[in-house]
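Quick one: this structure, given as structure tokens, is what I'll be asking you about.
One protein chain is absent from this view; the other protein chains keep their places.
Now for chain A:
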Amino acid sequence: MRAVWQALTRRSGWLGLFGATLLVVLVLLALFGPWLDLPDPTRTNLRARMVGPTITWFSLGAHPLGTDQLGRDILSRIVAGSRVTLMVAGAAVLLGGVLGTLLGLISGYFGGWVDRILMRLVDIQLALPLMLLALMVVAALGPSLRNLIGVLALVSWVRYARIVRGQVLAVREREFVQSARAIGASHSRIILRHILPNVLTPALVVATLELARVIVLEAGLSFLGLGIQPPDPSWGRMLADGRTYISSAWWIITFPGLALMLTVLAVNLLGDWLRDFFDPRLAVR
């Protein structure tokens, strides 16, 4: 923990620190959003439609970031949207990560036809445009929170599987695996106890980069109306709604877009830093 902190506060680590801070703020905001004194994000008020941002240097005003075409408060919608986004993305990354890592472990460790089948599956999936695949699945199963998470996990497991498999191929040949077998360890025990800890680092780095990708993908699906369903707020949906008013009410589309961009940036910065931190060839530590 101390090593992590030292590496973060070092000069080369400031981008990582920036990303980490931003992400922490975001997560706190999402977690404690309901306790903030904000207007109900789903309450419409047609008498206060498309009110511009009221925020000034001295006060927040009634609607700090303005209201949308139905008079809903944009700030509270962004905060509420961050909950949805982070939950969906987090669950999808966790699910996809566990699934992909497990399949990668099996594929790399056992090899043979299991490996060939799994890796061809990965190839096929990587050849399909992600958005198309996600669209297909959501269109077939119908849009719901659960389906959304499932779809996002489905499009992201392949990356873990690939990376983890490659790592396993290298780790498997190391002598400690043979000595584990020589003390009578079973395959599952070798995979989980001896190999998994050795491949967790790259999987973790993939997970952070994947988190950013999944967030964008979720926004994209919601933008197309296949993700989070109204009236629940989501950033992608807000972008879609605000698109029409971009010339008359710029704030409707700008602030959710900014929120999305900052989140993805934060995650990416952290992911990049994490990759460098774990790479022994780059002496970041």
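Descriptive notes on the structure:
The definition used in the following text is that contacts are C-beta pairs under 8 Å (C-beta built on N, C-alpha and C of every residue); 3 or more make two chains touch, one makes a residue touch a chain; residues count from 1.
Note that contacts and distances are computed from a predicted model.
UniProt lists the omitted chain of the complex under the protein name "Peptide/nickel transport system ATP-binding protein" (options: "histidine kinase", "Quinol:cytochrome c oxidoreductase pentaheme cytochrome subunit", "Peptide/nickel transport system ATP-binding protein" or "ANTAR domain-containing response regulator"). Touching the chain that is not shown, out of A:Val4, A:Leu29, A:Val114 or A:Ala180: A:Ala180 (per the contact rule at the top). Checked against the hidden chain, the listed residues A:Thr21, A:Thr44, A:Gln125 or A:Asn198 yield one contact partner: A:Asn198.
Take chain A: the residues that touch the chain left off the picture are 174-176, 178-186, 193-194, 197-198.
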